[in-house]
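Missing here: one protein chain of the complex. Every other protein chain is in place.
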Amino acid sequence: MKLNLNRRNFLALAAAGATLPLTTRLAMAQATPFNFQASWINDAEFAGYFLAIDKGYYKDEGLDVTYLSGGPDVIPESSLIAGKADLTLTTPDTTIKAIVEQGAPFKIIGAQYQKNPIGIVSLASNPIKTPQDLVGKTLAVPPVNVISVEAMLKISGVDRAAVNIVPYAYDPTPLIKGEIDASLDFTTNVPFTIQQAGVEATSFLLYDFGFTIFNDTVVVTTDTLAAKRKEIVSFLRASRKGWEENLKDTTVYPPTFAETWFKGTGRSIENEVYFNTAQKPLMEAAGGIFSMSEEDIAKNIEALAAVGIAATREMFDTTVLEEI
Amino acid sequence: MASGIRLEAVSRTFTSRGQATEALRGVSLDCAPGSFTALIGPSGCGKSTILRLCLGLDTADAGTLAVGDFSPTEATRQGLTGVAFQDAALLPWRSVEKNIALPLDVLGLPIADYRARIAELIALVGLTGYEKALPSELSGGMRQRVAIARALVTTPKVLFLDEPFGALDQILRRQMNIELQRIWMETQATTLLVTHGIDEAVFLADRVVVMASRPGRIAKIIEIDLPRPRDPALFNAEHFHALERQVSEALDGH
Partner (left out) sequence: MTRLRPLLNLAIILIVWEIVGQFQLVASGALPAPSAVLLRLITDWSDYPLHIGATLYGAGVGFVIGNLVAVAAGVLFALYPVSARVARGLNVAIFALPPIAISPILVLTLSDMAPRIVLAALGCYFVTMTATVVGLTQADARAVDVVRAYGGGKWAALRFVQWRNALPTILSGLRIAAPNAVLGSILAEFGGGGRWGLGVYLLGSLGRAEPDRLWGIGLVATAIAALAYFAFAALSHFVTRGTQAVTVPSAVLSSGDKPRPAWQQALIIAASVALPFALWWVLLALLRVPTMIAKTPPGLFDYLFLLPSAPIAQGKLLAALAQTLPMTLVGMVCGLALAFALALSSQIWPAIVRAFMPVALVTQTMPLVALTPLLVLMLGRGPAVILWITISVTFFPAFVTMAQGLLQVPRAALDVPKAYGAGIFKQLRLVSVPASLPYLFAATRLTVPRALLGVMIAEWLATGTGLGNLLNQSRGYLDYGMIWAVAVISVLISVMFYQIVVAVERRTLGRLGMASAE
């Protein structure tokens, strides 16, 4: 008996006359319901899925996809455990930590980003180009990502105590104003924001300094994998199709979402185009979108071991990808 | 047709912070149907407690009470009783009319049947024209008269008055005393009046029950043999003063 509120009532009350659906249900009589929990608010990071929904790729696969937006305080894995979502995107370090420490029944079945877009962003006027440059500096990191930064510092041989790590609430203002020297954020996104504020930014990826992990790893629970394997494969197939279409020309699709997916997010379309363009090289892989090569999985395991997270090959399941 | 009030060996002790106070010890009192009894005594002598026990607002530790042929609770539920307190205790959001009708609401009686009665009572207490006024628009004396009218609305056979004019000035109080006598003579209700005004007690009552405190008990009962109707001139009569002196001496413990 889960407390659930009728979205229709909500819409009627909250926005009488609004035609925009709160979540998109591709209502099909026979379509199988499938809930997808995104890892962030609606931005270009999820352009492929928006496209697949708008173009009916999921519908063609017989899926009725409900898209659940994320945000800084939404923990995607929790949605899986709570049964709110069938599939989600995560950062592999937290997922694997949860498998090891909490016994969470997760399987990583794909990876949206072959290279983690997370990096250290700083101002060109006070550039931080390598982990060594961080010594004696103040770095703002979202509390969730502190372990990633600690891993990168350790791999690069920088003393953790030499860096002043403070919480980061995803607002670049303190960086622009010089209160902090650098922040950990998506390099596909924040440099644009900083440029908009009239300052030049510079950045480097944690990936390039030894913290070689994926990001937006596709995660399901072992139960769901057993029960809905067919739907999961269908979802990945349609999503891959959406991404491939979106990445053909990264400037084409973001503007088409302006009045739907991106409405009311407080972000500009130029920002989304920048994001979409910047993420392309981090996503493309020889095996196609979502692929996880043996070599890359090994790199992940190695990088995580450096932070004391004991990842194993069994946590990654590449067999689903093979069925696409 | 009126009903009496009977108390037999009634005791009531209050405990507060581990300290026991005997509000009443073995009090027996019999008020004949249609009689007017005044209870007078120093504060803490239990006179208000007697009234509260008779109204079922409190229960005795020992002894029996009867109002008419009933227990206090039964009597009040049947609408046998009427009551007015020292504070008019009007509901500030109800008009004069509606305040008078409150007992009807509580007893579940149809107000429509009592329209004439309410109008009559308003006239009786001299408030004609103020039917729709709110208590905040009335003077203290007018409010007290509303409370008296409210006490009479059910045509009670037994009337309890707890210092109903205690908060009024002397002049107003005399006027109200005269009015109360008139009302009582018309209704013939058995009346128990708690007061600390000696003149008021002597002027109104057939009997003045003088009480003493610690423990609360009856010290003396003084019969008032003045003929009725009693008129204001009586307040200056020699016999009236003699009776007042008797009550006063009884209060001092003689």
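In this document, chain identifiers A and B correspond to the written order of the chains, with residue numbering beginning at 1 in each.
Heads up, the rule we're going with is that a residue touches a chain if its C-beta (ideal position, glycine included) is under 8 Å from a C-beta of that chain, and two chains touch if they have at least 3 such contacts.
Because the structure is predicted, anything quoted here is derived from the model rather than measured.
K.L.:
Which listed residue (B:Ala32, B:Leu57, B:Ala119 or B:Ala219) would be found touching the missing chain in the intact complex?
P.N.:
B:Leu57
K.L.:
In the complete assembly, which of A:Asn189, A:Ser234, A:Thr250 or A:Asn276 touches the absent chain?
P.N.:
A:Asn189
K.L.:
Which residue from A:Gly136, A:Gly157 or A:Gly266 sits in contact with the chain not drawn here?
P.N.:
For the chain that is not drawn, the touching residue is A:Gly266.
K.L.:
Give me the chain A residues in contact with the hidden chain, please.
P.N.:
1-5, 7, 10, 13-15, 18, 20, 22-23, 41-42, 68-75, 77-78, 81-84, 94, 97-98, 101-104, 142-146, 165-167, 169-174, 176-179, 185, 189-190, 193-194, 196-197, 263-267
K.L.:
Where does chain B touch the missing chain, residue by residue?
P.N.:
Those residues of chain B that touch the unshown chain are 15, 52, 55-57, 73, 76-79, 81, 83, 85-93, 102-103, 105-107, 134-136, 138, 143, 150, 154, 160.
To be clear about the criterion, only the chains that are shown with their structure count from here on.
K.L.:
What's the distance between the Cα centroids of chain A and chain B, rounded to whole Å?
P.N.:
Each chain reduced to its C-alpha mean, chain A and chain B end up 82 Å apart.
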